[in-house]
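What you see is the complex with one protein chain gone and the rest in place.
And now, chain A:
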Amino acid sequence: MTIISKLAIAASLATALTSVAIAQDNLKGLTIGFSQIGSESGWRAAETSVTKQQAEERGIDLKFADAQQKQENQIKAIRGFIAQGVDAIIVAPVVATGWDDVLTEAKEAEIPVMLLDRGVDAPEDLYLTSVASDQVLEGRTAGDWLVKEVGDADCKIVELQGTVGSTPAINRKKGFEEAIVGHANLTIARSQTGDFTRAKGKEVMEGFIKAENGGADICAVYAHNDDMAVGAIQAIKDAGLKPGTDIKVVSIDGVPDIFAAMVAGEANATVELTPNMAGPAFDALSAFLADGTQPAKFIITESKLYTPADNPQGEYDTRKGLGY
């Protein structure tokens, strides 16, 4: 960015500070650095493409850096953004610790930093805001749906956990258990890890089906992510049962393939983990730049429940191209 355009932006920012309510438009022409973790999952890829879309809609010049799962790459990228003199930085931190130094450098350069989908263990004044989903709420939403769906009938649930010890696995388990506690007719009969993958989800479900009387005793499967649910659906079909009817399938994430399964009547519900974390972050930045409004430190995205009644075909079509 040239000095002239920087000055121009500084001038326009100065005017923006005096006149309120230019929300959104004031981000036009800004340069924002985005340090992404990598592309380890379909959801991550979708987050990247949605972030780029959101930036384009607002006329932001987005500088993208892929950290390939390494914190040192992220720190390098952030230092690079600071050296380039970007107007703001968004980071999807790969781990929670070790950010104090680089965030302090950004603060000293007066560049606001926003965190996406994961928090950090650093003083709160080092970043503008942190946008994330409430993983406990996701689990609870899935559980609430199942409680309503089965009513008073007895329901033996099998649970496909995420990677043992990972934060989403712990939180999504906790939320689901919170939802079904007090409903004695719902019990979690078996719970094992499927490592968030299709292959493991299928293998674990095969085991559960054998262990629970050929699947006849299982009323529902709760998977911590959609990929494991897709694997479980195949296992249920291989066992000669009908997924969605004989065994209800509820999961979390909202990836295109689970909507395809819904269209086929093989999945019953999914709780969306929105890939649009950048949108709320940009809005917060816009308000902050316009009149110095301090956004909430923790912005929680919506955990929307989708069932076959919510036009799964349409949802599938809109998500297909996002890189899931």
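As a convention for this text, contacts are C-beta pairs under 8 Å (C-beta built on N, C-alpha and C of every residue); 3 or more make two chains touch, one makes a residue touch a chain; residues count from 1.
In this section, contacts and distances are computed from a predicted model.
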item: Record-based protein name (UniProt) of the chain missing from this complex, from "Succinate dehydrogenase / fumarate reductase cytochrome b subunit", "phenylalanine--tRNA ligase", "ABC transporter" or "Simple sugar transport system permease protein"; value: "Simple sugar transport system permease protein"
item: Hidden-chain contact residue, picked from the options A:161, A:270 or A:303; value: A:161
item: Full-complex contact with the absent chain, from A:87, A:227 or A:315; value: A:227
item: Candidate in contact with the missing chain, chosen from A:203, A:246, A:291 or A:310; value: A:203
item: Touch residues of chain A, complete complex, unshown partner; value: 39-42, 45, 161, 164-165, 190-193, 195, 197-199, 202-204, 206-208, 210-211, 214, 227, 230-231, 234, 238-240, 257, 323-324
